[in-house]
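A protein chain is absent from this complex, but the other protein chains hold their places.
All chains are identified by letter, namely A, B and C, in their written order; residue positions are counted from 1 within each chain.
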Amino acid sequence: MTPEDAIAEAAAAYSNWGRWGPDDVLGTVNFLDEAKRAAAARLIRLGVSFSLAQRFDMNGPQNGWRRRTNPVHTMLDTGLDAVHGDQGFPHGFGGADDVIAMPLQCSTQWDGLGHIFDHGRAWNGRPADKVVTGEGDLVTGIEHLAPFVAGRGVLLDVGRVIGGGELPDGFAITEEHLNATAEAHGVAVRCGDIVCVRTGRLARARREGWGDYAGGPAPGLSFTTAGWLHRTEIAAIATDTWGFEVRPNEFENAFQPLHQVVIPHIGLLVGEMWDLEALAAHCAGDCVHDFFLAAAPLPVTGAVGSPVNPLAIK
Amino acid sequence: MTPEDAIAEAAAAYSNWGRWGPDDVLGTVNFLDEAKRAAAARLIRLGVSFSLAQRFDMNGPQNGWRRRTNPVHTMLDTGLDAVHGDQGFPHGFGGADDVIAMPLQCSTQWDGLGHIFDHGRAWNGRPADKVVTGEGDLVTGIEHLAPFVAGRGVLLDVGRVIGGGELPDGFAITEEHLNATAEAHGVAVRCGDIVCVRTGRLARARREGWGDYAGGPAPGLSFTTAGWLHRTEIAAIATDTWGFEVRPNEFENAFQPLHQVVIPHIGLLVGEMWDLEALAAHCAGDCVHDFFLAAAPLPVTGAVGSPVNPLAIK
Amino acid sequence: MTPEDAIAEAAAAYSNWGRWGPDDVLGTVNFLDEAKRAAAARLIRLGVSFSLAQRFDMNGPQNGWRRRTNPVHTMLDTGLDAVHGDQGFPHGFGGADDVIAMPLQCSTQWDGLGHIFDHGRAWNGRPADKVVTGEGDLVTGIEHLAPFVAGRGVLLDVGRVIGGGELPDGFAITEEHLNATAEAHGVAVRCGDIVCVRTGRLARARREGWGDYAGGPAPGLSFTTAGWLHRTEIAAIATDTWGFEVRPNEFENAFQPLHQVVIPHIGLLVGEMWDLEALAAHCAGDCVHDFFLAAAPLPVTGAVGSPVNPLAIK
Partner (left out) sequence: MTPEDAIAEAAAAYSNWGRWGPDDVLGTVNFLDEAKRAAAARLIRLGVSFSLAQRFDMNGPQNGWRRRTNPVHTMLDTGLDAVHGDQGFPHGFGGADDVIAMPLQCSTQWDGLGHIFDHGRAWNGRPADKVVTGEGDLVTGIEHLAPFVAGRGVLLDVGRVIGGGELPDGFAITEEHLNATAEAHGVAVRCGDIVCVRTGRLARARREGWGDYAGGPAPGLSFTTAGWLHRTEIAAIATDTWGFEVRPNEFENAFQPLHQVVIPHIGLLVGEMWDLEALAAHCAGDCVHDFFLAAAPLPVTGAVGSPVNPLAIK
């Protein structure tokens, strides 16, 4: 079977098009309903919270590929201006202010439903060229997800369970690996969950330098997990890697074929470049791998992605 | 008493300098400990969640004052490129990608602890010029708050209780108004809370246009509430206005004197331009005005503010 | 005749498609050959030079229309950092550095050949969707003009000659006005010239505030000048207005119909928001209205416009 046929077969087998009506803009976040969110809140027992975001600054992994830079943060006013300059404020008042310029997917982020297309089709079967124009995503912009991305999070620390800490680059995580990890953790993945898969790739980048973290070889989900991602009815998945799926991709000359199935066809919310290290250490310590997760995207109108600071609370 | 004396008196009376040690970078967020966060989680009963963020786009309130623009969102790749252009991806893969340039405080946001100074002093008594330089906030950058801003939220809908819906511009909300509102709601403000004060100013801007929303006349907290803000030991306060305190300010020739007390001296986390409309309507309906609130700032290294999409969950 | 028919008629009558071969990327700048540039140099007699650029800062005319902001200039390092901060340089070295974010056409600028299309056709008859994609102008990007835009400039101060100083908003400058002005100046417009038309609109904006300078009513060239613009074989035209042609446009429900003819069909280089005040005063003084003009666009790869600081040298 050619790569294109394999993608088409998976797309057909796992499509959620129409599942939530023709006007749907939420995809699998529909699974995360109020009852599940309320149940997830009961996972907060200690009150301890973890930020799953990398820091947003120039020491990030981006290398300019497709005009993606690291975040550029600059100051409009500073404490130096307040003390030694002439800000023009009365009564001893001083202030600092700042701006940022960045690709929306340069660091810890969510892929919006308008981020990836398959043969010109966006989520729910819409023509990609009617959905995302120069004005942005006119239909499934990430602002539509603004209130909804909070629920049960489940950490699958495949790096620790299968890799003894970290998986090597090019390691394709299969359904079997996911199940074995969940079993080792004593946790079950359920409908509406936000699943966080730790590979250990970020830990290695921290230790050894970014290198090719952005786009280069990495462990990640196998193309063959498309069925699992569909069948489990999870609301979202996130990893500590640049691109969520294994790199190099498993097909010849392919580019992110699992994205091509899960975003436009499954309508799955995908998170990338999450920092799962502190959370994973805590989970390994108390053997509790589920938690409340609040990971609301910034509602940039028409955006096809968003930076996010996900909070995991146990 | 001159304005400068009044500010100095309040600063001295309500200072938290040293309260959490000389190295503190969290301010009043210290009040929001794990026990309080765990208790707050029990406020999630229905699982219904509200985004308290405005949408981030060019239809915002900014008018260029001090180089603040509205968010500029542009596309790097679109569905049009995927369908009609030549993206160079194999097997029918297409993608869209985008960037943003914006002041960190142009829309729904948190003020960082390095945002405001009093006579050259930043939070905890540090010299402002050693804290916030051209490189950003080297000490109290908003990234330090990344894991912590989730806990009990309390809505005080002063606009509805005192104003019959909306408060007029220039209306100074006093401690008495805050207490009367809480009493009317049947809710008590407690240590570690994130208090959301609705004035109705945003509702009016939505109806009548932005006008001078950014910096012009507005209802807001009276300078005289500094003691209440200190004594209640709340973790944070947020409003639906540009600048949280009443405008015009209550002193002659003053500029945001309450900021000058609460940020550098109390160490209070202040939120502005929050959209409390949907939440307020729900609270008015079920008479429940406390909820779980997750409002994690984006951890931009050294930032003195951050855009945020706060989630209120009941 | 309907507006659409009028535009089509002018487009057909004045088309330069194919005039410089199928691969042309320069349009009317082809008229400005080396001999003409050398001859133009002989107009430099005094050595006095004028910048025809507005200053690039937040005090500009942009109001957010179609995501156009004024230039946002921010500092990465300052003299305050050098003196009071800790830049980390040895031996007393200090530095300042800065960044800018701006629309390429937010202030004094050139329209590139990829800026305007007519019924899906770009300059030289190319399909617009094959020329300008999400990656920019793949064919006629403004970088192609980089070495060429220097030659004879001619000022036609229509504001002074016809308007007694300034033309009123909505005033449509006709061929007769242009000819009368040239005659009054004692100057002839020739092939390869860069013609600068002063209306006085910028002077009025300086005096009375920007108001609707960006997109609102303004004097400017009449649609009926399309033939003159074609027949004179000028290399470029520039005005002191936002949009070069008269506003409101002369057709019902039209939007910049003269652009629609001159850019895609004539291939004319169009400059906007030029500051002709100082030059015009000098020309009125010495009665010399031609000069050497160097107005090289910034070679931003694939750009459909460019900021420019045009130098007029007499």
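Basically, a contact is a pair of C-beta atoms (placed from the backbone, for glycine too) under 8 Å apart; a residue touches a chain by one contact, two chains touch by 3 or more.
Only a predicted model underlies this, so the values are computations on that prediction, with no experimental measurement involved.
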| item | value |
| --- | --- |
| Among C:95, C:209, C:227 or C:248, the residue in touch with the chain that has been omitted | C:95 |
| Contacting the left-out chain in the complete assembly, out of A:101, A:205 or A:311 | A:101 |
| Per the touch definition above, residue among C:25, C:104 or C:173 touching the missing chain | C:104 |
| Among B:72, B:113, B:146 or B:308, residue touching the chain not depicted | B:72 |
| Touch list for chain A against the chain that is not drawn | 58, 64, 67, 69-70, 72-78, 80-81, 84-86, 101, 129, 133-135 |
| Footprint left on chain C by the chain that the document does not show | 3-4, 7, 33-39, 41-42, 44-51, 53-57, 59, 66-68, 71, 73, 75-80, 82-84, 89-105, 114-120, 122, 127-137, 143, 146-148, 150, 251, 253-257, 259-260, 292, 294, 296-305, 307-311, 313 |
| Interface residues of chain B (partner: the chain not displayed) | 72, 74-76, 78, 80-81, 83-85, 99, 101, 134 |
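Following the convention adopted for this analysis, only the chains that are shown with their structure count from here on.
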| item | value |
| --- | --- |
| When chain A is superposed on chain B by its C-alpha atoms, the rotation angle in degrees, nearest 5 | 180 |
| Rounded Å distance, chain A centre to chain C centre (Cα mean) | 44 |
| Where chain C touches two or more other chains, by residue | 72, 74-76, 78, 80-81, 84-85, 101, 134 |
